[in-house]
Structure formats: C-alpha cells, structure tokens
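Every protein chain but one is kept in place in this view of the complex.
Here the chain labels run A, B and C in written order, and each chain numbers its own residues starting at 1.
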C-alpha cells in the first residue's frame, strides 16, 4: 500500500530496481495537454546515473514509453501509463547481500515488515523507484506551465558543509544545468565537485540540501487544515529516499526570530496584494499567497559506501560487509529532478483541487 | 476539502474558532477499546490557553463531549464524534480586523481562495481547530498503548535561541508537565520562561522547536514509497499552524555528515536486531526498525503580536493594525499536545495498516 | 471505517440511534453558497417518523443545527457540520433485545464483526443514521440547483405489488408531497395506503421500489472506469438500509431486449445532441449524456414486524422474539428523501470532479 500520491492529479508508482520494469500511472490529468515521450525522457535523463564521474558508472540505456492516455500527441483525460524497462537486471553484485542487512538500508525493515524481500538491489527502496515520479513530474510541470504559468525549479544548495549562494527569485534552469553538481553558484559548485571527488576516493559518501522554488503560483492553492500546501510538500519531500528534513520559508531559522521580525507586512503593488518580506515562503494558513514558494530538503549521506562495514545477517550473526568498488558518493545532483517532480506533483494536484472546489 | 487525515484510523475535523462548535470524527477505531471523555479532556486541557501567565488569559470552560461510537465505556468500532462548544464567541475584538489583512495570518489567503471568510477569529486557521486533533490524539494514544505498548511524548526543545538538553530515551511525561513551558530541562525551562515573559512585555512573540519521541514502536510500521512513516509524520507536523520545518533522526545536521559516520551499524541483542547509533531516527526505507523514533518541528513566532503593524485592507489601502493588549507570546507549550496528537494519529494509522496488509 | 462518501464533495456521517447525537460533516462544499438550517430541516422533516398513521408514532422534536462552515448565511468553503440530538433516548423498549439477534437485522453481524454492539436501537444500522445523509443531501441539492440548474426528485414507484404510473419527465415535487405515501400517481397512492394499513393490522411489513430522476444534468459528469456515474449511484443507493437492488435506465428489463431495440439513436435538436429513446438512462460509458437520468431502488420489507418470531440469543439458544405493538409497516415514504439525498450527493461530487479535471 502507499504507492499512490495526490488526490485529483494522482500518481501510482510500481516496480522494483531489478526484474521487469518500473513505471507510473497518472490518473486525473486534464485532457488536451500536449505531451510527448520526450518531455518525460528529458527529466528521466537528468536523474539517471552515469552523467559524469561524480555519479555511478552504471549505464542505463533507458527509454521512457507512454503506454496509454495520450493520442496524437495530446492527453485524453484518461490514465497515462509511463514505463521504463529494467535493462540492467544483473543481480550477481547483490547476491552477497542476499542474507545480510546493509547498514541504514531498508533490507532489515522490509524483511521485518513483509517476511520477504527482493534482495536484488533495493527493491522499492531503491532510487530506481523515483523513475516513475520523475516521469510523472514532467507531466505535472507541463500542466502547471500551461494552465497557470507556474515554474518549478530545484538545485543543490549545500553539499556536506559547503553552502552555495543562490538568489531563488532569479535562478534559471540553465544555471542549474550548467554543471554536474546542479548547483547554480559556480564557485560553490566547483568546491562541491572537489569535495565529492574526495569522498569517492575515501570510499565514503556525503549528504546535503536541495532547495526548490515555485514561481508564478497564484493565491489560493492549498487547503486549510491537513492538506495545507506545505504539509503536502513536506510529505512529498520526505517520501524521497534518504531525506531527513524539510523547511519552508524561514524554516528552522524562523524559530529563533521574533514575531515583529518574522511577520510579512502586506502592501499593495499595482492592484496586487504583496508582502514586503517572504519569511512565510509564499504560503499562509496552508494556502499560497502569490509570493514565491521556496523550501529546502535535507539529504543524509548515501547509505551505500565502498568501505567495509560491520553488520549482521538474517540470523543476527555478526558479519562484515566487504568493501567494493563502485558507489555514488553524493546522490544530490541526481535527486534534483526528483525534488522538482514532487513539488510539481503537489502543486498540480492543488491547482486542480482549487479549480474543482472554488472554480478558480 | 482536506479536513480528513489518515487512511485506516481516520479523523475529520470541523469547526471555526467562533460560532457553533469545534470537533472531530474518528472513523476506523477498533472496537472494545476502553474510552472515556476524561481521556480526551485531559489532553484538551493541556492545549487550552489560560494555564499560566505565559499563555493567553482567555478563559475557556471547555468540556469535551463524546456524541457517538462509545457504549458503556467501550468503543463500538463505529465513528466516534467528539465535540467542544465555542463558549467564548465574542466577536467584537475581531470587528476591527473585519476588512484588514493581519500580517502572516491567513486572512488574505482565505479571502483569495474562497472570496469569503469568517473574520471572527481565524476561522479554520485558528489554533482552535487543533482541539479536534488533540481529542482524537488521545484516542490514538490509548490505542497505541493498548495494542502495541507504544508511548508518544513531546516537549519543548527550544524557545528562541535557548536550547534545552534532554535525553529522549528517558524523558518522562512528568518531567514535561513539571513546568509551564513543558520543557523537561528545568534550567532551560526557567530561562525560556523569562525570555517569553520578556517578549510579552515587548509586545512581541517567539518561535521555537518541539521534539517528539515514540518509544516501543515495533519494526514494520510504515509503507515503502509515498506513505513512508516519516512522510506521514512530516505531513502531520506541517499541518499544524505556525510550523515551518520538520526533521527526523539526524535531520539537517545529517546533511553535513559522511556515510561512514551516519550509517547505523546493526548488531544483535538478545535475539533482537538493533542499531548501535540511531541517526535514522528509528525509520529506514520508510518503515520503523524498532528503535526509538524521534523528530523535531520548527515553529515560527506567533503572528499575533501586540504591537502596531503596517498592513492593507481588502481594497489594498495601507492601514495600521492598532496595538492591543493581550496576546500569547509563545505558542509552543500549548502546541506540545498537538504535536503528540499528530504523531499518535500517524502511528495508530500505520499500526492498523500493517495489521491489515501483513496480519501483524 | 466506511463512514465517508464522495471524493471532492465528501460527507462523513456519525452517530448511533440512541445516545448522544447523529450528524454529518460535509467537506469540499464550494464557498458563498447561500445556506440556512431551514433547508436541511425541511429535508430532515420529510424523513422523520410520525408524519401520518402510516409511519411509526414515535415523536422526534428534532432540530438540525449547523455547527460550522456557514457564516452570515453563506458557506465558507470549510467543513459544514450538521447535528441533530437524539432526544428520544429511551432504551427500555430495546432492553429485551439486548442478547437476542432480531431476524434480518444487523444485531448478529455487528456482534460477529466487532464483538460489541449498542443494543439500544439499531446502532449505526438504524434508519436514524440516514439523518446525516438527508441533511447533507439538502446542501448537495442546493449546490446542484445553483451551479448547474440540476433537479433531483424521488418518489415511491411501487409498494408490494402495486405499481404506480408516473411520467419521470414531468413529475413535480408537489405531486410527490401531495400524499403520505409520496407516490405521485394518486390512484396508486390510495391503493398503496390501503395495502400498508392492512399490513399494519396484520403486524407485517411491505417492501417496494423508489424511482429517482435527475433532470438538467449536463453532458460530461462521471468518470470512465470505476467511478462511472451509475456505479457511484449504485453504491450510494445500496448503502441505504434495506435496499436489495438497483437499476438505471432500462435496468433488468433491458436484459431481454435486442441491441437494435435498445440502442438510443442520436439526433440533433437546436444544436444539441439528443437521443430519441433513453434506455441508457442518461448515462453512456459512465458519463452523463445530457438526457434525464433515472434509476430505481428495490427495498425489502422492513425487518421490524410486530409479530412474534423465532430466533436465537447470543449463546445460540432458540428464543421467541415477542410480538409488540408499534412498527413502521412500510419504510418507503420516509426513504424517498434518503434516495434523493444519495443521488444529489453523487451528482454534486461529480459536478466538482468534472470542474476540477476538465474545467467545465
């Protein structure tokens, strides 16, 4: 259970990292939206490994296929199924893990929950699962752009202790894609690149923070109580593998401010109600206020490291997980499109919810 | 829309801060659980104002009523409706705000979304809405205790820049309730109390951080993908008014660690698989691993301050929101039972989901 | 579980027949709809007993209260809670049934499911539960009328073997309310009245059929696959106590027709696509086609009869359920507003779903 996300614009992902395929069904996408496989493919390509020596060397000649819901280049209003085959289904590297619980992976919890697990790769806990999210996110982004002129953009804000300087109001997709780290601050990006390379050599991994902005969200999206815009965003972000924290607007720093500092004063600008500051992060009472929405997501360092580690097997016997060659020392550049996708999915859902209930 | 939370143990809250009543319907509570109004009343009393001079002086002689679902002291398995009347329905103090958008409140966004709002108090955006959550949370806590021996406990960890030292493994409910700040570190509590009192005198307000622990959660709760335990907890927490951030386990600090530091090594202890550290916060791959779950929630300073503030009215004309006498300079002590309630609601839901799917 | 109905216009009912209150929470109602307690009261009055000697003599001085979601006579867009107190909470007549399973009631199944039941009245299985549906249905009817000019109307079509002649295209609310049987064919109504009176004298009860029409439904409501308009209507109707069957359009009679007879030929009338016949019942492929929607619901004879009956107690021991004085020999006149309510709830939900997804 729990493989469905969204209320009106609703996605269901499926697929393990090995065996068969991974994919997503989008239900509730409005009709007559122009859509091609190329759009999902582009986002998909951004999240796949092998883009530079920063990321895992595994090659995936993946191709996104649209199996339903699109006709003559336009959405039909019916479910859109997007699929990518698992071509790299070599399970042998995982055979060693068959009865071993890798530290801070989901091996143990899956076994405890289900009494069975697909030990070939991480099963549903693998980053491979996010393929479906990214493919669906591309559709959500297209929808947001088309119906509301809303743009969603994410980028790496922090790797380990290196924090980039980025102006969220003006940052562009081109600046994000300009380097392999997906950090639009070139200087910080270079330092991050070096730090990640060092981690690789040390057979270790690094965490960091991804920031995401949504520009052009009109006032009125989000629901008052449980389905507050920030609540759904928080859920979406914390559902991404390896995330440990979420902030919107002032975030944890806001906890150390006073009300007179933090309150965003209203003013009027050309007939539009604006706020002079934006500590609220574009959301007040769970509902968008027309200002830029921005949020940050904390990622722990990847659990897969190349060093030997102490752990136990299924019988609880101590074993050493052997050192091995390849690993992805920092998942953040590849996670950028996933964060973007989740933000876009939440916003597209609330766009349609608002239109249904309030006719907006 | 959006007033329902949970999939199997499911609550629906309703009610504005003024007029009529506020309440909650719990659907999906198992039968034969011993339950009385006293349990919800106790939690309810913890969140109401007027408990010390730290909090607003408004008196609410509130009483929780069970209207359905309980018979001869036991749950029937049918929906439990809990209600509290709004006795303090004096709207005059709010008449001044009728056409004014208070900064960082939801006045503007509600108006933008619905084209109408209940200007008597904050409507659904008021903290009054959390009454239903707390009443339902008491039922969830009872259920968790009875079926799984799980205990949920929250406390104030930080007010403004004052950070308490607390051992989440051993902290007790008594220690939390020992002072008006609900901070189990007495020294920090005293400093917080003074800082809050100062804010009151300065007609200002303060934010802070609430920490919450769940002890005695067995392995296996939570779903792999979107309904990860931490994702549902994040949504629950960010649905609480005035929250700006969420962390589980290592949180944002985890972003600055390496994998070799952060990975929680497994070991076996008396036949039970444990982890030596708990940076994961008791959840791996979205599923509980049997270790203590802990999380932190950032609250911004309350938007209601007693100082005069610049803002606009419904026509966008600049107006000054006059200074006024009473306000709650720090909402955190009252928010502690709300955080506890949301954590309990998420865990109770996943307990039943796990039992349904896996028979656990 | 299972006390919530609808996806966007969504209701949750709660309450047993005895103890506390019964009520409903409507979530997802659009804002700025004019609404008063009088509207729900009127529908509520139609379904309560004691309206003529045809129905049970119990008096209920019931009054519908709006507890939330309405401000200055208009909906706020937030949850609307409607409540009616159980004033007639005398359980003594039920004390005899405390350990006895009444035939064709839900006593046994509730006990089997929950291991506990409220033996004072029928608990959630009582017709009393429908109060919330009728109160919410009044809001749905108002919404349909206001946003789409859609009218929903139900009436008794058959009692026992007496079948009325009614033209669903032209029947009026006044004709339905013109007699205590709520059958717009006066001749049939008189015969039904006599048949019901006879059943009362014989301490027995009667079943029958209620027909419901929806006029002014535009093309496009309903979803292609599982949430077909007729599927949601069928679920709504079969969720009403004592129902055993559902038909839409040609219904079971359609099974004996050939395709060349049954196919509804299209033609154009003043720019509007119409069908010459309407065996489809206004729905094709799950989606409204602009023609009148009509359906029929079969009700079994009420399980409560005044005769002595053989049954068993909780230990399985044979016992005689004693004859008693009062009963409602035919529930159909009171069930008419319930059928109307369920039809209105389904249609209101699909109106909003269509508006959300297709912008219609």
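Some observations on this one:
Assume a contact is a pair of C-beta atoms (placed from the backbone, for glycine too) under 8 Å apart; a residue touches a chain by one contact, two chains touch by 3 or more.
A quick note: this is a predicted structure, and the numbers were derived from the prediction, not measured.
Taking every chain of the complex into account, the chain not shown here touches A, B, C.
Summary of contacts with the chain left out: across C:17, C:68, C:86 or C:302, the touching residue is C:302.
Mapped onto chain A, the interface with the missing chain covers residues 1-4, 8, 10, 12-16, 19-23, 25, 27-28, 31-32, 65-69, 71, 74-81, 83, 113-118, 120, 123-124. With the whole complex as reference, residues 7-8, 28, 30-31, 77-78, 224, 352-353, 355-359 of chain B touch the missing chain. One chain is missing from the display, and on chain C it is touched by residues 1-5, 7, 13, 101, 103-106, 108-110, 112-115, 122-125, 129, 158, 160-161, 199, 202, 204-209, 219-228, 230-239, 241, 243-252, 254-268, 271, 273, 275, 279-281, 283-290, 298-305, 307, 309-312, 316-318, 353-354, 357-358, 360.
In the analysis below, only the chains that are shown with their structure count from here on.
Each chain gets a centre from the mean of its Cα atoms; for chain B and chain C, those two points are 38 Å apart. If you average the Cα atoms of chain A and of chain B, the two centres end up 26 Å apart. The distance from the centre of chain A to the centre of chain C, with each centre set as the mean of the Cα atoms, comes to 45 Å. For chain B, residues touching at least two other chains, in rising order: 1-4, 13, 113-115, 123-124.
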